[in-house]
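This report concerns only the one structure given below.
Every protein chain except one is present and positioned as in the full complex.
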Amino acid sequence: MSGANPYKVSIGLETHVQLKTRSKIWCACPNTFGSDPNTDVCPICLGYPGSMPVLNAEAVKLTVMAGLLLGCRINHYSKFDRKSYFYPDMPKNYQISQYDQPLCTGGSVPIEVDGKPKVIRIHRIHLEEDVAKNNHFETASGVDFNRAGTPLMEIVSEPDIASADEAFAFLQALKQMLVYGGITDGNLEQGNIRCDINCSVRPDTQTTLGTKTEIKNMNTFKGVHRSLTYEIKRQIEVCEQGGKIMQETRRWDDARGVTTAMRSKEYAHDYRYFPEPDLMPVVLDDAQIDEWRTALPEMPQARRTRFITDFGLPAYDADVLVADKPIADFFEATLAAGASPKAASNWVMTELLRMLGEQEWSVSEARITPTMLADILRLLDEGKINNPAAKTIFSVCFTEGGDPRAIMEARGLAQVSDEGALDRWVQAAITANPKSVADYQAGKKAALQFLMGQVMRASQGKANPPKVMQALKAQLDG
Amino acid sequence: MHAQLPTVATLPQLLANGQTTTRSVVDTLSAAIESRNPVLNAYLSWDGAEAARWAQEVDAQSVANRPLLAGVPIGIKDVLNVQGQPCGCASLILEKYVSPYDATAVARLRQAGALPFGRLNMDEFAMGSSNENSAYGPARNPWNAGYVTGGSSGGSAAAVAGGMAVAALGTDTGGSIRQPAAFCGCVGLKPSYGRVSRYGLTAFASSLDQIGPLTQSVEDAAILLQVIAGHDPLDSTSLDRPVPDYRAALSGDLAGMRLGLPREYFTDGVDPQVTWAVRAAIEECRKLGAEIVDVDLPHTRYAVATYYIIATAEASANLARFDGVRYGARESGQDPIDSYGRTRARYFGPEVKRRIILGTFVLSSGYYDAYYLRAQKVRTLIRRDFEAAFQQCDALLAPVAPTTAYPLGERVDDPLQMYLGDIFTVTANLAGICGLSVPCGFSDNGLPVGLQVLGPAFREETILRVGHAYEQATDWHHGLPPVCAEDGGQ
Partner (left out) sequence: MDVRDVAHLARMHITAEEATLFQSQLEHILDHVRDLGELDLDGVEPTAHAVAVQNVFRVDEARPGLPHAQVMANAPQARNGLFMVPRILE
């Protein structure tokens, strides 16, 4: 869109973040992903008659820590409420949430788009329970309640976001902070972060917000960007044609790349909030909040500075490494296993990130461990392997894991520095390539590289390159 | 001739002396149920064979060092979850539900050596004051089978009063233990809110519900409370406070006690026969050493309205889960919402529907402040009334209900009339205090009258002491209802 856009865009995001706890929010069922349907369930998360919720302390702590990371005001008094609506994914047909007294209020997330910094204000953060997962079949739907009762934090932004790019940047920044804070695993493919979008446009001259539409249940950041790009364009077109935006809920059709109005609800929602009688209020004093503040883990900015000053990394390397917490953690663990900062940084930034990108894997999915990488670097450092061999071992470790030294031996990747063997390969190369020898002796230094390549090929990559060079020169310059 | 069932208090001694066996108690129990349940409809189901097996096991064990309730079968209201048993709440919507877990109170009975026995009739989802809202027909009053038992724990009261249970558990949201106990002539105790875990009690109104015992004597109520009371990590509203020795508090006298009479509970609206019996009981308490004072509970006249707003609001959410997806009965439909609409239409009874509609309405957009919020504020005033009253006395004496049991069918078409009968019991639930119903006489037509003893929150020992002293000085509780006398004479 050009700068002369006569429309202002206001986007607010309601971001739902699954918290990284061991158990669910009201019961001791495991908070895990990927179990067989309806195996991590009990009378409480199935909403059985007579069952009652008990609040998971860790869920409160993580929500408050998220609030502290985002600079929110932590409310000393907060409570839970029942939000009533009937849906098959809702075991009790009411969701326990927080209505008027959430755990955190205010706060902000700094973002940067096209080099321009901006601050997106946060309205509130509250704690609630996740719902079950519906699976749709031809004539029926099936419900899996494993996800029901997963602790879910809802972060409501102010409508400060002005473009699809900003929305994307906001989600990226938010995810980075929350993953850094240990609040969530942040796995989008597991639904750890999902959001509802509120979007409106208005003529530049109008001060009040336009009529908003809501796009529900977005589970990828790319999808948020694409749906917003479409929705903003759609709304502007409606306005341009003199039409009226309907306040409605729309669904993002990823395949067609459009938003469509959801089957209009015959009834406006009336959630009938009232205080949850089964749960007592949460009252937090300053001492408790300060204790959690002290326990906040290092944020990306601080880590970046530390990587530069403590490890002597270039700013660029530090940026790349801290961008993704698991990558930065992998890097630091490699150092702890004995690798040098620069070497570890190079290998993580090139080999590791490249292969992860190719596989579309997260670090935890790769088999290679920081110890393996440190061992590879040690073999390299000690001259036991050369660079190509190191890459081969890395690649094996990446997909299969294993002890680098054992891989080296099993695959015969050890570097050959034995002079007798080297001399034989060098002699053979010279004998087989008289033209190159002549060129070299005529002053063409590039010919040496060719001969070097011949030796490496003969050695199947195992010859120690500096030693090969030394031997070649000795023979030719002799 | 049927032997009479022993009390919870006497049974251990009888077993230890070899005067009876658990098997013999269970046989007596089964025989009484076989002969009387067809009339009284107190039990919805029971498993005599399982009880007999359990009794034999208990009898085979040494009588030394037994837990408090070893060998005692306890009847269970159909609203409480017992692992492996139905928990239908006297509703068609839960007809096929089998509970996978024990309510905490039930688990504690088991730990104390008792057997949770049978499913006792009740008003559907504990909504009612006469047991006429059971999907399986009303329980009937042992003193006159043409009369109601009261409710909602009507099956529990009828079973205990009718010689078909040594003791029973009931639940009390607005009088559902005390009122049927009064109507049927047994003892009923509603503990303070937070004294007994609600975990496993199918919620009607979560901020008002409590589990309590219905028993043959005040001492039995003290023993059962001793077992089921105390903090439960599974119920966030159960308080972590020490449980006193309730039996030790039963001194048999009222010396030094000051008992209050709330003026608002002794009005023209009360049946004169009830007033007469309660007044006589008050005299008896004075003789036992109590000082009697008048107190005021000025917001009493707002209690029924307050109660029915709060209770139905909470119920509308609590009963939303009965949708036929995870358990229970289901009607199919063109989509889930249609299926819910049909399921709930077909399997909920009329009173439950009425209350769900009322509760949904008072929470709905535009009405919340005028109804629900207002009721919550009046609840504060009612709580304060009691706090002020208990500054002046140790406990209150009052009628349990304005009338004795009434004929079946008399009030079914007039819900408001039925609700207004709860005027003297809903207040304790709103305030979270404890209350006891003790038999204190009979009306001219031979129906029991109950004396209500109300005490401050977590002072069950006080009201048990009052109830016990009064009980020891009178013999109302020794009366045998006709249904027992009839088959007892065979």
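Note that the chains take the letters A and B in the order they are written out, and that residue 1 is the start of every chain.
In this text, contacts are C-beta pairs under 8 Å (C-beta built on N, C-alpha and C of every residue); 3 or more make two chains touch, one makes a residue touch a chain.
All values derive from a computational prediction rather than experimental measurement.
For the options A:Gly12, A:Gly50 or A:Pro88, the residue in contact with the chain missing from this view is A:Pro88. Only one residue in the set B:Thr237, B:Asn318 or B:Thr404 touches the chain that does not appear here, and it is B:Thr237.
The omitted chain makes contact with just one of the residues A:Ile232, A:Val282 or A:Ala328: A:Val282.
Take subunit A: the residues that touch the chain left off the picture are 21-23, 27-31, 36-43, 45-46, 54-60, 79, 86, 88, 93, 134-145, 251, 262-263, 267, 270, 272, 275, 277, 279-283. Subunit B meets the missing chain through residues 96-98, 100, 193-194, 207-208, 233, 236-237, 239, 299, 301-302, 304-306, 308-309, 316, 320, 323-330, 332-342, 344-345, 348, 350, 353-354, 356-358, 360-361, 364, 370-371, 373-381, 383, 415-416, 419-420, 429-432, 457.
In this section, only the chains that are shown with their structure count from here on.
Centroids built from CA atoms put subunit B at 55 Å from subunit A. The part of subunit B that touches subunit A in the complex is made up of residues 80-81, 87, 89, 94, 97, 99-101, 103, 198-203, 205-207, 233-237, 313-314, 316-317, 320-321, 323, 325-327, 336-337, 340, 360, 363-365, 368, 372. Per the touch definition, subunit A reaches subunit B in the complex via residues 43, 46-55, 82, 84, 86-88, 91-94, 141, 143, 145, 270, 272-274, 277-280.
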